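FYI, not all chains are in this one, though none of them got moved.
Chains: A and B, in written order; residue numbering restarts at 1 for each.
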Amino acid sequence: MNGTICINGEDRQLAATTVIELLRAEGVDPGRRGVAVAVNGRVVRRSDWPTTPLSAGDAVEIVKPFAGG
Amino acid sequence: MDGETPLSDPLVIAGRSLRSRLILGTARFPNRQVMLDAIEASGAEVITASIRRISLDGYAESLVDLVGGRYQLLPNTAGCSSVRDAVLTAQLAREALETDWVKLELIGDRETLYPDVADLIQAAEELVGDGFTVLPYCTDDPVVCRRLADVGCAAVMPLGSPIGSGMGLINPYNLEMVCTRSPVPVILDAGIGTASDAARAMELGCDGVMVNSAIAQANDPLGMAAAMRDAVAAGRRARLAGRIPRRAYAEASSPQLGLIGSGS
C-alpha cells in the first residue's frame, strides 16, 4: 500500500484500499445522498464502493451536485 | 385563471408530463432562501444542477436535501469541453442524483460558451446508447437540432443568445425554423433577459423555456420569477390562440359608417 493516488486532481499518499475507505478518510459520509465516484474515468456504483480496490496511480473523482444553470 | 398553463396542456418530455413549461437554473442567486422562494414563485417543477468535485463547497452544498423531494433535479454537464468529460460527468450525475435525465452541455469556446455541435452530436449519441434521456444545449441550427433528435435526444435546447448575456432571442427566424421542424420538444435555453423574451420564445413555437441568470441576477428575483411564470403562460396561450397576421397597413377597429358630420 505504497505510492500516490490522484483525488480530484490532487496527488495524495495512498491511504485506503477501497473506495469506501477513501471516502471515510476524506471525511465524506458514504451514506450521504448525492455523492458519486469515478475511478480512472469509470463510475463506481455506490453498491460497489466497499469492494472496489484502489491502487497506486489511480485517478479518483468524488463529486456531488451544486447549484447550476 | 392563474399564471400556470392549464392542466390540459402539459409539456411531455420522454413520456414525463410537466405542468410548468418553465425550467429554472439554480445558480447565481443572492442566497439560498431567495433561490428557494424564486423557484416557488416561478411554478417550475424541473430545476437544474451542476456536478462538481466535493472540495468545492458553497451554499448549494446540500442541494439534493434542500430541493430533492419537491422538484425534479436536472443535472447538466456545464463547463465540459470534451466528449469524454461530458459523458463521464453525465454518468456521475446519474449516480449522484438517481436520474437518467441530463442537460448535455459541451462547450466549444470558453468566451462565447457556444456548444461544439459536432462533438455534441457524438456525445448525445453515446449517452442515448447508455440509456440516458438527453436534453442537449445546442445552437439554433435546424440541421443540428434534427440530427440531435435523430440520434435519440428527448428534446433540444437551442440558445436564444449567449449564456448570461440577457440579449434575448437574437435569431427568431432560425428559432422558428427549428420549432417547425423538430420532431422532439424544443426548450429555449440561454440568453433570456426579461419576461417578453420568454413569451416570444413560446409564441415562436418553443415548448418550454429555461431561465437562470435573468431571474437570479434581477434586482428582485422573486418578482422576475413570477414575471417569467406569467410570460411563459402568456406566450403559450397566445401560441395556442392563433395570433392575427402582421399586415403592412392599418385596419380600422371602430365602425367606419355613421360618423357625425358625414353625409347620409
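Note that in this section contacts are C-beta pairs under 8 Å (C-beta built on N, C-alpha and C of every residue); 3 or more make two chains touch, one makes a residue touch a chain.
These figures come from a predicted structure and were not determined experimentally.
Summed over the entire structure file, the copies of each protein chain kind amount to A x4, B x4.
One rule holds in what follows: only the chains that are shown with their structure count from here on.
Distance between chain A and chain B, defined via averaged C-alpha coordinates, is recorded as 34 Å. The touching residues of chain B, when paired with chain A in their complex, are 25-29, 35, 48-56, 58-65, 68, 73, 75-76, 78, 84, 88, 91-97, 163-164, 212-213.
Of all residues in chain A, only 8-9, 26, 28, 33-38, 41, 43, 45-46, 61-69 touch chain B in the complex they form.
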